[in-house]
Structure formats: structure tokens, C-alpha cells
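Shown below is the structure under consideration.
A protein chain is absent from this complex, but the other protein chains hold their places.
Each chain carries a letter (A and B) given by its place in the written order, and its residues are counted from 1.
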Amino acid sequence: MTTITVENIKKSFGDADILKSVSLDIKDQEFTVLLGPSGCGKSTLLRIIAGLESQDSGIIKIGDRVVSHLPPRERNVAMVFQNYAVFPHMTVFENIAFGLRMKKAPEKKIKENVERTAALMHIDHLLKRYSGQLSGGQRQRVAVARALAVEPDVLLMDEPLSNLDALLRLQMRAELKSVLEASKTTTVYVTHDQVEAMSLADRIAVMNSGRIDQYDVPDEIYSNPATEYVGSFIGNPPMNFISPDYQVGTIPAGATQLGIRPEDFNVSKEARDNYWPITVLTREKLGSHQQLSAELNGQLFRVNIPNEIEIESGNTLYLMPKEDKKRWYTEGGKIIL
Amino acid sequence: MSDLSYDEILEKEVREANRKKKMWRWLFLSSVAFLVSWILFPIYLLAVNSLSSADVVNGWPKSFLPEFDMESLSFFMEYYGVLNALKNSLIAALFTMVIAIGLGTPAGYALARFDFRGKETFRMLILLTRAFPMPLLALPLAVIFINVGLDDSLFGLSLVHTALALPFSVLITSSLFLGIPVELEEAAWVLGCNRWQAFMKVVMPLALPGLTASAVFAFVISWNEVFAAAVLTVNNQTLTAFLVQSLSTSPVEVKFAGGLILILPAILFLFVVRKYLFSMWGIANR
């Protein structure tokens, strides 16, 4: 049973509060993604869980054990680094064996584990090479194999795919997903890429300058963003936030913003009752659909419409948000349920 | 153990971890303090000796505090040949500095900016000089200098010192120029400068502090060099040559004062160039 409990972790560097009381409850075998823009404190949180950085206050538990005072080597975690950190002076075999050697595992087990994980990551033909003789993608595989070989309680990954080129990244993402699903290791994965997060995560923790705004399954994060920040960070293009001045019908008490995803509008080319007449500013054809940006009295709209609708910039289009997709937000940007 | 609750065990563990951390910190700071005083204290003692009267320098037991008596230093300054030696040291070091920078900067620029046949051979030649005890070259040169009339001349000496300093100067300047993006120069060419103008207007201002540092380095190499100076100069002795050749004849207070005078400029210069210490060696390393 390897749960991870993060309780009220605070961290500041000098005057800057980088983590402002962060808490997380990660379940056994769960794949959690820390998602947020660069600089929001994801890596710092991950490094505190790993023990590479010390928290100012708060507690980390792995399973039932409080580990926040322990050095990394006593936490039984493994980590994959953004630039892989595959030791250049060791062969691939020695790299993968490193953690097991540190644990003084018997030679037989070392050989078994190295060969098994190397086969899993399809690098079994590279075991005698040095990292200088590997491509970026191969190094990435070595880093993952090295982490899996120690059979850790917890696997930590800091933007492991961000140094790969786009095509390789897609392929590695799919492969990682199946390998990690099979390994059943509790995993914390850091990324700033929402697509990566959506596709990999059991649950996503969306971070906003040192806080966690929402910690939930991907579907919930997408359809019920807990804050205006989450709505405008997730989704491409992000959620529209519309002032209630444009709104007809009932508005919940305290609501100051209507949140609606670009694809959640009823669209018409002719004027209709209660539809907003918006002026199209730009139109982009994206293949599967078209994406418009449009405007009404200074309010900006982003709208996704089917390819069948013929429209030019300068034209007027009529919109109405779908009733069941409307989300309401308070002055402070919190969702009203 | 069983009668201790989990919280108590944890608290003990946390306390133990903190204690260990504190102990390491203490150990760390005291070793820093030890090493710093290991370097500074001997220099301080030399200064104490130099700032004391001759009687105290020759007396016993010694006080660990200076008297601030200028007798030793002024005696040293008036001691026969010292002023001249000091002047000679300065001249030789300045010559060395100018020649090493004058020759080394273009070569460094060429290494940094051009790919040419023989580049590796040239680099090997430079590196080779560092695998030999260069002062030894003063021996044959002493003979040669007699033939060409450069014997006992500061210029001749500074040529030998340049042979010591030039490799460093080439490597340092080439690393300096490598650190200045070639795009800046290209921008200047596009805007109508020729190669020389672009170098003077764009590269030079950026490289100047580093060039100064490498010049100072050449100065210190020459200022400190003993062997070649002693072999090549007779009447025009530099300070190091003077001190080494009068070891058995000069009074101790002259030695101590001379030592201090020898060290001070070097310390000051190092302070000036401390920012470049790494870029100098970082690349001079490979």
C-alpha cells in the first residue's frame, strides 16, 4: 500500500513564497499529474516529495511512514529527470543497475531486473553502450528503466518528455502509459502540457502560483473547472468567461462570470431569440473543425464550429450557450455548484 | 520500543536528523575557517615581521602583533640594489604583459572565430608548452642572447617570460572570444562595418575586462618567475633574481621585507581578476 500524503507543505526561496500550503492525497497505484505553467512550483513540490529539497513546514507521508525529515535514499522513491541525468561514465547496464547496487542487491537479482526493465523499454540491445553514444529518446528510455529497476514505492517524473521532439514525444507518451499501468507503481508526474496530463493522469492537480486550484479526474477538470484559472489554463482554446450583462434568464446568486467552453454553443447564421449577434474577427480552419474568435461590444468570444458552416471574418454569427454546459463563477473566480 | 507511540518515535527521529544536520553545519563552518586561516595566517606573520624593527626581527621570542615600525621596510628600500631590482621587475613584467597580449589576442581570436587547416596543430603546440618546465629554456637562451646582444637585458628576459605567458594568453583570449556571440559581429558587418571596425567597436568593449585579466595574469607570471630571471640577468637583476642571489649575504629583515613586497602586488592583482579566475582555467583546462 503506497499512498502519498502531502500535508500543508510550505516553501519559500528568500522573499518568494513558492509553495503556499499545498496538500494532496495520492491513492495507492494512482497516476497523479502536477499540471501548471512554468514557474508555478511543480518541480519544487516534486523535489520536496523526493527529499531533494526541504520544506519550510508541513509533512510528507509515504504509506504510513512520515518521510519529510529523511534524505531521499531512505524514502524508496525513484525519479526520472527532465534532462535524464543518465550517468555519462557508466554503461547503460551500470546505469540501470545503479539503484540496485546501492541497495546491495544480489548480483543475480541485479542482472534479472536490469534485463527485464531494459527489455520493457526496448533498450536491451544497448546495454553495453555509454550515454554519449545514445540518442535523446534512448537516454530517456534508460532513465525510465533505471527508475523501474529499483521497484520503488513511488515513481517521480519531472517533465520527462519535454526534451523530446514532437513525434517521439507522442510515441513515448503512449509507451510510458502502458508500461506504468503495468508496473502499478504510485506515480507523480510533472508537466506543463495539458494534453500530456489529460492523456496520462488518473487525477490531475492543477497548480496556480504555489497553490493547488483543483485536484480531480481529467473529465471533471475539463468540464467543471473549479476556478476561472483552471478553466482558462485547460482546453485549447480555453474556456470563455462572459460577463452576465449578456445573459438572459436566471443568474445564480453571487455569480459574476459565466464560463462556457468554445464548443458548447448553439450556433446559427440567422438571428434568433436570445442569441447573441457576434462579429467574427478571425477564422482558422483546423481540419476537424473551425475556430473563430469573435466580439460583441468589447467582449471576446472563442467559438469552435463544425466545418459545414460557411463564414467569413466580418460576418455576424448568432450564439447561445448550451444550458447544461454553463458554469458560474464568483467574483473571486470560484465555481458555484 | 513497543511502549513508545509512533509519534514519539517520529519525534525522536526528527530530533536526531536535526542534530546531525547541525553537527555537519558546524563541522563545515569550522573547516572553512581553518582553511582560510591556514592561507592568511602565514601571510600575516610575514607582514608582522616586515613591519617590525630589525632588532625585533632578529630577536626572540617574537610577538604575534606588529610594531608598525618602518625600519625593516625602509632599510630594505635603501639596501643596495633593491630599488633598481624593483624597477627591473616592473619593467620586465610590463614588457611581458604587452608582448603576451599583443601576440596572444590575435591568435586567440583566430582560434575562436575561424576554422582553418592546422588549427589543431597550433592548439597542440600551445598545449605542448604546458607539458614542459619552461624556465629551463632560459639555459640555451642565455647562450643565444649573448650572441645577439640581448644578454643581461630586461627585454630578453621578458621574451622568455612571454614564452611562459603566451600559451595562457592565447587560451584565455580564445575562450573570451568564444563567449561573445559571433552574431553580434555579424550584425555589425551587416550594418556596414568591416571586420576590423566590427572587432574594435563590438568585440573589444565586451572583451576588455577579460583581456585586462589575462594581461594581469601575464604580469604576475613574469613578476613571480625566479629561475629564468636569475639565469638571464646579472647587473639588471629583477627582484626575484636579486633575492635569490643574495640569500646568503642579505640580512633576514631584507628577505622578509622583500617577500612582502613580492607578494603584495600579486595579491592585489588577483583580487582585480578574481572574476575571471574560472574562465581562465575553465577553458585552459581542456
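Here is the rule we go by: contacts are C-beta pairs under 8 Å (C-beta built on N, C-alpha and C of every residue); 3 or more make two chains touch, one makes a residue touch a chain.
Basically, contacts and distances are computed from a predicted model.
For the omitted chain of this complex, the UniProt record lists the protein as "Carbohydrate ABC transporter membrane protein 1 (CUT1 family)", which is one of "Fumarate reductase iron-sulfur subunit", "Cytochrome ubiquinol oxidase subunit I", "Succinate dehydrogenase flavoprotein subunit" or "Carbohydrate ABC transporter membrane protein 1 (CUT1 family)". Counted over the whole complex, the shown chains touched by the missing one are A, B. Among B:35, B:83, B:187 or B:200, only B:35 touches the chain left out of the display. The residue touching the chain not shown here, chosen from A:66, A:150 or A:294, is A:150. Contact with the omitted chain, checked across B:83, B:125, B:184 or B:200, is made by B:125.
One chain is missing from the display, and on subunit A it is touched by residues 50-52, 71-73, 77-79, 81, 83, 85, 87-90, 98-99, 102-103, 129-133, 146, 150. Think of the hidden chain as still there; on subunit B it touches residues 28, 31-32, 35-36, 38-40, 42-43, 45-46, 48-49, 57-64, 102-104, 106-107, 109-111, 113-114, 116, 118-119, 122, 125-126, 129-137, 139-144, 159-160, 162-163, 166, 170, 195, 220, 223-227, 230-231, 240, 243-245, 247, 252, 255-256, 258-259, 262-263, 266-267, 269-271, 274, 277-278, 281-282, 285-286.
Following the convention adopted for this analysis, only the chains that are shown with their structure count from here on.
Look at where the CA atoms of subunit A average out and do the same for subunit B: the two points lie 53 Å apart.
The residues of subunit A lying in touch with subunit B in their complex are 66, 69-70. Partner subunit A is touched in their complex by these residues of subunit B: 10, 13-14, 17-18.
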